[in-house]
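One protein chain omitted, others in place.
For subunit A:
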Amino acid sequence: MPETNYDQEMAFFVDMQRCIGCHACEMACAECETNGQESMIHVNYVNRAVSVQTTVQVCMHCENPACANVCPADAIHQDDFGVVHSSNTSRCIGCSNCVLACPFGVPKKMEEAELMMKCNMCYDRTSAGKKPMCATVCPSQALYYGTREEIERMRPNSVPVNSFKFGNQEVKTKVSIMMPKGTHQLVIA
């Protein structure tokens, strides 16, 4: 791994209530030279028939990443900043274990390349002190990259949550979701 210059204070926050479904994040993500014009972030309608609500799914960069744990080829690396990287192309065997294991549905297998690809939090940018591309362009700032102190000051009506419970599985993530004040954990029963 090359030497990095991460700002350790910076973190990634997602606020679905601010998302306007414009897809700027996807288009900006695809511009990254390592992504080959594919987006690693995904915007979808929840149910267009009843609402214009969209969700935006970016890699949550789990503290104990299921994708890396189940990888038989040890192709998924977590760096010392906590970023869970996309598959190492020389190791990935395209088995899709990670795709099945991720509780957030993030990794995608690129069938053409027989490779898994996922968000690496714009490693090239964030490790050089810049913001990730999606959070940079996001016009509603549903995607925000900054310090926890900043977002708590600017958005007093919501709170960052990075603890999730899927059935019996508890997951802590590097990326936080903005939730109504008083929320501590998102539980999906």
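In the analysis below, a residue touches a chain if its C-beta (ideal position, glycine included) is under 8 Å from a C-beta of that chain, and two chains touch if they have at least 3 such contacts; residues count from 1.
Quick note on the criterion: contacts and distances are computed from a predicted model.
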"Peptide/nickel transport system permease protein", "Assimilatory nitrate reductase catalytic subunit", "Na+/H+ antiporter subunit C" or "Cytochrome d ubiquinol oxidase subunit II" - which is the UniProt name of the missing chain: "Assimilatory nitrate reductase catalytic subunit"
Residue of A:23, A:42, A:77 or A:165 touching the missing chain in the full complex: A:23
Which residue of A:51, A:90 or A:168 touches the chain not shown here: A:51
Subunit A, residues in touch with the chain not shown (by the definition above): 17-18, 20-24, 26-28, 30-31, 33, 36-37, 48-54, 131, 133, 136-141, 154-157
